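All protein chains of the complex are present and in place, except for one that has been dropped.
A and B label the chains in the order they appear, each numbered from 1.
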Amino acid sequence: MPERTHGAVGAGIVNVTVRVSRFHPETDRSSGQQDYLVPAGPGMTVLDALVYIKEHLDGSLAYRSSCRMGICGSCGMFISGLPRLACQTQIRALGPVVTVQSLPNYPVVRDVVPDLEPMVTHHTAVRPFIIRGGEEQEHPTAEYLQTPAELDAYLQFAYCIKCGLCLSACPTLATDPTFTGPQALAQAYRYSADSRDGGGRVRLGAVDVSHGIWRCHLAGACTEACPKGVDPALAIQLLKRLVVADALGIGRRHKPATVAPPDPQAQRRPDIPAAPPPTVATGNGQKNRL
Amino acid sequence: MRESRWWVLSLSAAALMVVLLTLHMGLMHLSGLMKVLGVDPGDVRSFAAVMERGRSLAQMVFYLLFLGAALYHGLYGLRSVLLEVTPPRGQSVLSGLVLAVGLLAFAYGAYVTVRTFTG
Partner (left out) sequence: MAEAARRVQSGPPKRIGVRGWVYAGRYGLDRYLYILQRASGLGLILYLFIHIYETGIRLRGEAAWSATMALFRTPVFIVFEFVLFAGFVFHALNGLRLIFAEMGWLLGPPTRPVYPYRTSIKRHRPWVYALMVLTGLFVALAAWDIFVLLD
(Lines give C-alpha, C1' and ligand atoms only; values in the text may rest on other atoms or scores of the structure.)
Protein backbone atom coordinates (compact mmCIF):
# COMPACT_ATOMS: atom_id res chain seq x y z
CA MET A 1 0.00 0.00 0.00
CA PRO A 2 1.57 3.36 -0.95
CA GLU A 3 2.29 5.79 1.89
CA ARG A 4 0.78 9.25 1.47
CA THR A 5 1.30 12.55 3.31
CA HIS A 6 -1.21 13.17 6.01
CA GLY A 7 -4.46 14.78 4.94
CA ALA A 8 -4.83 12.89 1.71
CA VAL A 9 -8.18 11.22 1.25
CA GLY A 10 -8.57 7.76 -0.02
CA ALA A 11 -6.87 4.41 0.28
CA GLY A 12 -3.45 4.00 1.82
CA ILE A 13 -2.00 3.80 5.28
CA VAL A 14 -1.03 6.95 7.15
CA ASN A 15 1.10 6.70 10.27
CA VAL A 16 -0.55 8.53 13.14
CA THR A 17 1.11 9.17 16.49
CA VAL A 18 -1.35 8.38 19.26
CA ARG A 19 -0.30 10.05 22.50
CA VAL A 20 -2.04 8.17 25.28
CA SER A 21 -2.19 9.26 28.88
CA ARG A 22 -0.95 6.44 31.15
CA PHE A 23 -1.71 6.21 34.84
CA HIS A 24 -1.37 3.30 37.25
CA PRO A 25 -2.95 4.33 40.56
CA GLU A 26 -0.89 1.81 42.53
CA THR A 27 2.46 3.12 41.37
CA ASP A 28 2.11 6.55 39.75
CA ARG A 29 1.45 9.82 41.48
CA SER A 30 0.47 11.65 38.31
CA SER A 31 -0.23 10.62 34.76
CA GLY A 32 2.39 10.47 32.06
CA GLN A 33 2.01 10.21 28.32
CA GLN A 34 3.18 7.56 25.95
CA ASP A 35 3.45 7.82 22.17
CA TYR A 36 2.49 4.99 19.86
CA LEU A 37 2.86 4.91 16.08
CA VAL A 38 -0.28 3.45 14.58
CA PRO A 39 -0.78 2.68 10.87
CA ALA A 40 -4.20 4.17 10.18
CA GLY A 41 -6.20 2.95 7.23
CA PRO A 42 -9.27 4.75 5.89
CA GLY A 43 -12.25 4.55 8.23
CA MET A 44 -10.16 3.69 11.28
CA THR A 45 -11.53 5.03 14.54
CA VAL A 46 -9.60 6.01 17.65
CA LEU A 47 -10.96 2.89 19.34
CA ASP A 48 -9.58 0.76 16.51
CA ALA A 49 -6.22 2.43 17.11
CA LEU A 50 -6.35 1.64 20.83
CA VAL A 51 -7.22 -1.97 20.04
CA TYR A 52 -4.27 -2.09 17.64
CA ILE A 53 -1.96 -0.68 20.30
CA LYS A 54 -3.10 -3.20 22.87
CA GLU A 55 -2.78 -6.11 20.48
CA HIS A 56 0.52 -5.24 18.81
CA LEU A 57 2.42 -2.58 20.73
CA ASP A 58 1.61 -2.51 24.44
CA GLY A 59 -0.63 -5.05 26.11
CA SER A 60 -0.72 -3.08 29.36
CA LEU A 61 -2.89 -0.31 27.93
CA ALA A 62 -6.29 -0.09 29.64
CA TYR A 63 -9.39 1.37 28.01
CA ARG A 64 -13.11 0.77 28.22
CA SER A 65 -15.23 -0.18 25.22
CA SER A 66 -18.10 -2.44 24.36
CA CYS A 67 -20.36 -2.01 21.35
CA ARG A 68 -17.87 -0.08 19.13
CA MET A 69 -20.85 1.49 17.34
CA GLY A 70 -21.75 4.52 19.45
CA ILE A 71 -24.71 3.22 21.44
CA CYS A 72 -23.36 1.84 24.70
CA GLY A 73 -21.54 4.97 25.88
CA SER A 74 -18.52 3.09 27.30
CA CYS A 75 -15.64 4.57 25.30
CA GLY A 76 -15.88 8.24 26.25
CA MET A 77 -12.41 9.85 26.22
CA PHE A 78 -10.82 13.27 25.89
CA ILE A 79 -9.48 13.12 22.33
CA SER A 80 -7.48 16.03 20.89
CA GLY A 81 -9.15 18.73 22.92
CA LEU A 82 -12.79 17.57 23.04
CA PRO A 83 -14.64 14.82 24.88
CA ARG A 84 -15.72 12.26 22.30
CA LEU A 85 -16.67 8.63 21.87
CA ALA A 86 -13.55 6.84 20.66
CA CYS A 87 -15.55 4.49 18.45
CA GLN A 88 -17.21 7.43 16.69
CA THR A 89 -14.06 9.48 16.06
CA GLN A 90 -12.18 9.05 12.79
CA ILE A 91 -8.50 9.06 13.63
CA ARG A 92 -7.41 10.52 10.31
CA ALA A 93 -9.59 13.58 10.84
CA LEU A 94 -7.54 14.72 13.82
CA GLY A 95 -4.07 15.46 12.54
CA PRO A 96 -0.70 13.68 12.73
CA VAL A 97 -0.69 13.56 16.54
CA VAL A 98 -3.81 12.46 18.37
CA THR A 99 -3.89 12.90 22.15
CA VAL A 100 -6.07 10.50 24.13
CA GLN A 101 -6.72 11.22 27.78
CA SER A 102 -9.21 10.12 30.38
CA LEU A 103 -12.40 12.19 30.56
CA PRO A 104 -11.81 15.35 32.65
CA ASN A 105 -13.88 16.00 35.77
CA TYR A 106 -13.92 12.28 36.61
CA PRO A 107 -11.41 10.36 38.74
CA VAL A 108 -9.15 8.06 36.72
CA VAL A 109 -9.28 4.34 37.34
CA ARG A 110 -6.39 3.51 35.05
CA ASP A 111 -4.93 5.00 31.87
CA VAL A 112 -7.95 6.30 29.93
CA VAL A 113 -10.63 4.61 32.01
CA PRO A 114 -12.68 7.17 33.99
CA ASP A 115 -14.61 6.42 37.17
CA LEU A 116 -18.13 7.48 36.19
CA GLU A 117 -19.39 7.43 39.76
CA PRO A 118 -19.98 11.23 39.92
CA MET A 119 -22.40 11.00 37.01
CA VAL A 120 -24.19 8.01 38.52
CA THR A 121 -24.55 9.69 41.92
CA HIS A 122 -26.07 12.85 40.48
CA HIS A 123 -28.29 10.84 38.16
CA THR A 124 -29.68 8.76 41.00
CA ALA A 125 -30.31 11.89 43.07
CA VAL A 126 -32.84 13.30 40.59
CA ARG A 127 -35.00 10.17 40.78
CA PRO A 128 -34.89 9.16 37.12
CA PHE A 129 -38.08 7.09 36.98
CA ILE A 130 -41.80 7.63 36.63
CA ILE A 131 -43.25 8.54 40.01
CA ARG A 132 -46.94 7.82 40.38
CA GLY A 133 -48.59 7.33 43.70
CA GLY A 134 -51.21 4.76 44.31
CA GLU A 135 -52.01 1.24 43.30
CA GLU A 136 -51.28 1.56 39.61
CA GLN A 137 -47.53 1.91 40.08
CA GLU A 138 -47.29 -1.06 42.38
CA HIS A 139 -49.74 -3.27 40.51
CA PRO A 140 -50.09 -2.06 36.96
CA THR A 141 -53.26 -3.00 35.15
CA ALA A 142 -52.86 -1.38 31.74
CA GLU A 143 -50.74 1.08 29.76
CA TYR A 144 -50.86 4.85 30.21
CA LEU A 145 -52.35 6.96 27.44
CA GLN A 146 -49.96 9.40 25.78
CA THR A 147 -50.44 11.38 22.58
CA PRO A 148 -47.61 11.76 20.03
CA ALA A 149 -47.33 15.45 20.97
CA GLU A 150 -46.85 14.52 24.63
CA LEU A 151 -44.20 12.03 23.59
CA ASP A 152 -42.31 14.63 21.56
CA ALA A 153 -42.09 16.87 24.61
CA TYR A 154 -39.50 14.61 26.21
CA LEU A 155 -38.45 11.91 23.73
CA GLN A 156 -35.27 13.66 22.56
CA PHE A 157 -33.90 13.58 26.10
CA ALA A 158 -34.70 9.90 26.54
CA TYR A 159 -31.98 9.00 24.04
CA CYS A 160 -29.23 9.63 26.60
CA ILE A 161 -26.71 6.76 26.63
CA LYS A 162 -25.05 7.87 29.91
CA CYS A 163 -21.65 8.20 28.30
CA GLY A 164 -20.66 11.11 30.55
CA LEU A 165 -19.15 13.36 27.87
CA CYS A 166 -21.40 16.28 28.83
CA LEU A 167 -20.08 16.36 32.40
CA SER A 168 -16.57 16.60 30.98
CA ALA A 169 -17.48 19.50 28.75
CA CYS A 170 -19.31 21.56 31.38
CA PRO A 171 -17.30 24.60 32.61
CA THR A 172 -19.11 24.62 35.96
CA LEU A 173 -18.06 21.07 36.72
CA ALA A 174 -14.47 22.07 36.03
CA THR A 175 -14.46 23.72 39.46
CA ASP A 176 -17.59 22.61 41.27
CA PRO A 177 -18.10 18.86 41.87
CA THR A 178 -21.39 19.44 43.70
CA PHE A 179 -23.11 20.72 40.55
CA THR A 180 -25.79 18.25 39.51
CA GLY A 181 -24.48 18.12 35.97
CA PRO A 182 -26.09 18.31 32.54
CA GLN A 183 -26.87 14.60 32.28
CA ALA A 184 -28.80 14.42 35.54
CA LEU A 185 -30.60 17.70 34.89
CA ALA A 186 -31.60 16.61 31.40
CA GLN A 187 -32.98 13.40 32.84
CA ALA A 188 -34.79 15.37 35.53
CA TYR A 189 -36.50 17.26 32.73
CA ARG A 190 -37.12 14.07 30.75
CA TYR A 191 -39.13 12.67 33.62
CA SER A 192 -40.75 15.94 34.72
CA ALA A 193 -41.99 16.60 31.18
CA ASP A 194 -43.26 13.05 30.75
CA SER A 195 -47.04 13.23 30.94
CA ARG A 196 -47.13 9.90 32.74
CA ASP A 197 -45.12 11.26 35.67
CA GLY A 198 -46.75 12.62 38.80
CA GLY A 199 -43.68 13.29 40.91
CA GLY A 200 -42.76 16.69 39.46
CA ARG A 201 -42.73 18.70 42.66
CA VAL A 202 -40.33 16.36 44.44
CA ARG A 203 -37.91 16.29 41.56
CA LEU A 204 -38.11 20.02 40.93
CA GLY A 205 -37.49 20.72 44.59
CA ALA A 206 -34.37 18.55 44.46
CA VAL A 207 -32.83 20.58 41.62
CA ASP A 208 -33.97 24.02 42.78
CA VAL A 209 -30.92 24.57 44.97
CA SER A 210 -27.92 26.80 44.50
CA HIS A 211 -25.68 23.92 43.34
CA GLY A 212 -28.46 22.37 41.30
CA ILE A 213 -29.93 23.83 38.17
CA TRP A 214 -28.83 27.39 38.92
CA ARG A 215 -25.15 26.68 38.38
CA CYS A 216 -25.87 26.27 34.67
CA HIS A 217 -25.11 29.40 32.66
CA LEU A 218 -25.86 28.19 29.13
CA ALA A 219 -22.33 27.76 27.89
CA GLY A 220 -23.75 25.06 25.60
CA ALA A 221 -20.67 22.85 25.76
CA CYS A 222 -22.72 19.87 26.93
CA THR A 223 -24.91 20.00 23.84
CA GLU A 224 -21.86 20.25 21.62
CA ALA A 225 -20.22 17.24 23.25
CA CYS A 226 -23.29 15.00 23.21
CA PRO A 227 -22.80 12.21 20.66
CA LYS A 228 -26.50 11.31 20.39
CA GLY A 229 -28.07 14.72 19.85
CA VAL A 230 -29.80 14.67 23.23
CA ASP A 231 -29.21 18.44 23.63
CA PRO A 232 -28.97 18.60 27.44
CA ALA A 233 -28.67 22.40 27.36
CA LEU A 234 -32.18 22.64 25.91
CA ALA A 235 -33.50 20.27 28.56
CA ILE A 236 -31.93 22.33 31.32
CA GLN A 237 -33.37 25.63 30.09
CA LEU A 238 -36.80 24.05 29.74
CA LEU A 239 -36.37 22.66 33.24
CA LYS A 240 -35.60 26.16 34.51
CA ARG A 241 -38.90 27.27 33.06
CA LEU A 242 -40.68 24.46 34.93
CA VAL A 243 -38.88 25.24 38.18
CA VAL A 244 -39.62 28.97 38.04
CA ALA A 245 -43.25 28.39 37.10
CA ASP A 246 -43.59 25.97 39.98
CA ALA A 247 -41.85 28.29 42.45
CA LEU A 248 -43.95 31.28 41.44
CA GLY A 249 -47.12 29.25 41.30
CA ILE A 250 -47.91 30.17 37.71
CA GLY A 251 -48.43 27.98 34.68
CA ARG A 252 -50.85 25.18 34.04
CA ARG A 253 -50.72 22.06 36.17
CA HIS A 254 -51.34 19.06 34.00
CA LYS A 255 -52.88 16.00 35.50
CA PRO A 256 -50.73 12.94 34.93
CA ALA A 257 -51.68 10.62 32.06
CA THR A 258 -54.59 8.32 32.64
CA VAL A 259 -54.56 4.58 32.34
CA ALA A 260 -55.99 3.20 29.12
CA PRO A 261 -59.55 2.09 29.74
CA PRO A 262 -60.50 -1.48 28.89
CA ASP A 263 -61.96 -1.72 25.41
CA PRO A 264 -65.57 -2.95 25.79
CA GLN A 265 -65.71 -3.94 22.13
CA ALA A 266 -62.59 -6.05 22.18
CA GLN A 267 -63.22 -9.70 21.54
CA ARG A 268 -60.97 -12.62 20.96
CA ARG A 269 -61.02 -13.87 17.39
CA PRO A 270 -62.97 -17.13 17.25
CA ASP A 271 -60.10 -19.16 15.72
CA ILE A 272 -57.69 -18.18 18.51
CA PRO A 273 -57.94 -20.45 21.56
CA ALA A 274 -58.22 -19.01 25.05
CA ALA A 275 -55.08 -18.78 27.21
CA PRO A 276 -54.50 -21.74 29.53
CA PRO A 277 -55.13 -21.10 33.24
CA PRO A 278 -52.11 -19.68 35.07
CA THR A 279 -49.94 -22.28 36.74
CA VAL A 280 -48.13 -19.76 38.96
CA ALA A 281 -50.16 -17.77 41.48
CA THR A 282 -49.70 -14.05 40.80
CA GLY A 283 -49.22 -11.78 43.82
CA ASN A 284 -52.01 -9.37 43.00
CA GLY A 285 -54.65 -11.82 41.99
CA GLN A 286 -55.48 -9.74 38.90
CA LYS A 287 -57.50 -11.41 36.28
CA ASN A 288 -56.52 -11.35 32.64
CA ARG A 289 -58.26 -8.69 30.60
CA LEU A 290 -59.53 -11.06 27.92
CA MET B 1 -37.88 25.94 46.10
CA ARG B 2 -36.12 28.98 47.46
CA GLU B 3 -33.15 29.50 45.17
CA SER B 4 -35.29 30.13 42.11
CA ARG B 5 -36.86 33.12 43.83
CA TRP B 6 -33.48 34.77 44.35
CA TRP B 7 -32.63 34.09 40.73
CA VAL B 8 -35.90 35.53 39.42
CA LEU B 9 -35.31 38.58 41.61
CA SER B 10 -31.86 38.97 40.09
CA LEU B 11 -33.34 38.79 36.59
CA SER B 12 -35.99 41.35 37.51
CA ALA B 13 -33.27 43.64 38.83
CA ALA B 14 -31.39 43.08 35.58
CA ALA B 15 -34.38 43.96 33.44
CA LEU B 16 -34.95 47.10 35.52
CA MET B 17 -31.32 48.07 35.24
CA VAL B 18 -31.17 47.71 31.48
CA VAL B 19 -33.52 50.66 31.33
CA LEU B 20 -32.21 52.68 34.27
CA LEU B 21 -28.53 52.15 33.61
CA THR B 22 -28.91 53.00 29.94
CA LEU B 23 -30.53 56.29 30.92
CA HIS B 24 -27.90 56.90 33.59
CA MET B 25 -25.01 56.12 31.23
CA GLY B 26 -26.51 58.20 28.48
CA LEU B 27 -26.97 61.18 30.73
CA MET B 28 -23.63 60.97 32.48
CA HIS B 29 -21.20 59.73 29.89
CA LEU B 30 -22.65 60.29 26.46
CA SER B 31 -23.59 63.95 26.49
CA GLY B 32 -22.42 64.35 22.90
CA LEU B 33 -24.94 61.82 21.66
CA MET B 34 -27.64 63.33 23.81
CA LYS B 35 -27.02 66.74 22.21
CA VAL B 36 -27.34 65.18 18.77
CA LEU B 37 -30.69 63.76 19.85
CA GLY B 38 -31.80 67.22 20.94
CA VAL B 39 -31.37 66.87 24.70
CA ASP B 40 -28.81 69.17 26.28
CA PRO B 41 -28.24 68.31 29.93
CA GLY B 42 -25.42 70.80 30.39
CA ASP B 43 -22.40 69.93 32.47
CA VAL B 44 -23.89 67.02 34.38
CA ARG B 45 -20.88 66.39 36.51
CA SER B 46 -20.31 69.83 37.96
CA PHE B 47 -20.78 70.08 41.71
CA ALA B 48 -23.75 72.41 41.36
CA ALA B 49 -25.53 70.14 38.90
CA VAL B 50 -24.91 67.06 41.04
CA MET B 51 -26.18 68.67 44.24
CA GLU B 52 -29.19 70.15 42.51
CA ARG B 53 -30.18 66.79 41.07
CA GLY B 54 -29.65 65.18 44.42
CA ARG B 55 -32.13 67.50 46.10
CA SER B 56 -35.14 66.33 44.13
CA LEU B 57 -37.26 63.66 45.81
CA ALA B 58 -37.78 61.77 42.57
CA GLN B 59 -34.04 61.54 42.04
CA MET B 60 -33.47 60.31 45.58
CA VAL B 61 -36.04 57.56 45.20
CA PHE B 62 -34.64 56.68 41.78
CA TYR B 63 -31.10 56.43 43.09
CA LEU B 64 -32.06 54.30 46.07
CA LEU B 65 -33.99 51.91 43.84
CA PHE B 66 -31.22 51.84 41.30
CA LEU B 67 -28.55 51.26 43.94
CA GLY B 68 -30.52 48.41 45.47
CA ALA B 69 -31.14 46.73 42.13
CA ALA B 70 -27.54 47.14 40.97
CA LEU B 71 -26.04 45.86 44.21
CA TYR B 72 -28.42 42.91 44.37
CA HIS B 73 -27.85 41.85 40.79
CA GLY B 74 -24.11 42.38 40.91
CA LEU B 75 -23.58 40.60 44.20
CA TYR B 76 -25.88 37.73 43.23
CA GLY B 77 -23.65 37.26 40.20
CA LEU B 78 -20.50 37.50 42.28
CA ARG B 79 -21.91 34.94 44.72
CA SER B 80 -22.73 32.66 41.78
CA VAL B 81 -19.15 32.79 40.56
CA LEU B 82 -17.65 32.33 44.02
CA LEU B 83 -19.98 29.45 44.91
CA GLU B 84 -18.39 27.42 42.16
CA VAL B 85 -14.99 27.59 43.81
CA THR B 86 -16.15 27.22 47.40
CA PRO B 87 -16.33 23.83 49.11
CA PRO B 88 -19.82 22.79 50.28
CA ARG B 89 -19.19 23.63 53.91
CA GLY B 90 -18.19 27.20 53.13
CA GLN B 91 -21.13 28.02 50.92
CA SER B 92 -23.53 29.41 53.50
CA VAL B 93 -20.66 31.41 55.01
CA LEU B 94 -20.01 32.83 51.55
CA SER B 95 -23.66 33.81 51.11
CA GLY B 96 -23.58 35.53 54.48
CA LEU B 97 -20.41 37.43 53.61
CA VAL B 98 -21.80 38.59 50.29
CA LEU B 99 -24.99 39.72 52.00
CA ALA B 100 -23.00 41.64 54.58
CA VAL B 101 -20.89 43.39 51.93
CA GLY B 102 -24.06 44.26 50.01
CA LEU B 103 -25.80 45.71 53.03
CA LEU B 104 -22.73 47.78 53.94
CA ALA B 105 -22.40 49.17 50.41
CA PHE B 106 -26.11 49.94 50.27
CA ALA B 107 -25.97 51.66 53.63
CA TYR B 108 -23.11 53.89 52.54
CA GLY B 109 -24.69 54.71 49.18
CA ALA B 110 -28.06 55.41 50.78
CA TYR B 111 -26.40 57.63 53.35
CA VAL B 112 -24.73 59.69 50.60
CA THR B 113 -28.01 59.96 48.68
CA VAL B 114 -30.08 60.98 51.67
CA ARG B 115 -27.45 63.46 52.90
CA THR B 116 -27.44 65.09 49.46
CA PHE B 117 -31.23 65.28 49.59
CA THR B 118 -31.44 66.81 53.01
CA GLY B 119 -28.52 69.13 52.20
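Following the convention adopted for this analysis, contacts are C-beta pairs under 8 Å (C-beta built on N, C-alpha and C of every residue); 3 or more make two chains touch, one makes a residue touch a chain.
These numbers were taken from a predicted model, which means no experiment stands behind them.
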Quick one: jot down which shown chains the absent chain touches.
-> A, B
From A:I13, A:A174, A:V209 or A:V259, the answer for touching the chain not displayed is A:A174
Where A:Y63, A:Y106 or A:Y144 are the choices, the one touching the absent chain is A:Y106
From the list B:L23, B:V85 or B:L99, which touches the chain that is not on show?
-> B:V85
Could I get the residues of chain B that touch the absent chain, sorted low to high?
-> 11, 14-15, 17-18, 21-22, 25, 29-33, 35-36, 45-47, 50-51, 54, 67, 70-71, 74-75, 77-78, 81, 85, 105, 108-109, 112, 115-116
On chain A, the omitted chain is touched by residues 19, 21, 23, 30-37, 56-58, 81-82, 101-102, 104-108, 152-157, 159, 169, 171, 173-175, 177, 217-221, 223-224, 226, 228-231, 233-235, 237-238, 240-241, 244
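Here is the rule we go by: only the chains that are shown with their structure count from here on.
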Rounded to the nearest whole Å, what is the centre-to-centre distance of chain A and chain B, using the mean of the C-alpha atoms as each centre?
-> 43
Given the complex with chain A, which residues does chain B contribute to the contact?
-> 1-5, 7-8, 80, 83-85, 88, 91, 95
Of all residues in chain A, those that touch chain B in their complex | 172, 175-176, 178-179, 204-205, 208-212, 214-215, 217, 243-244, 246-248
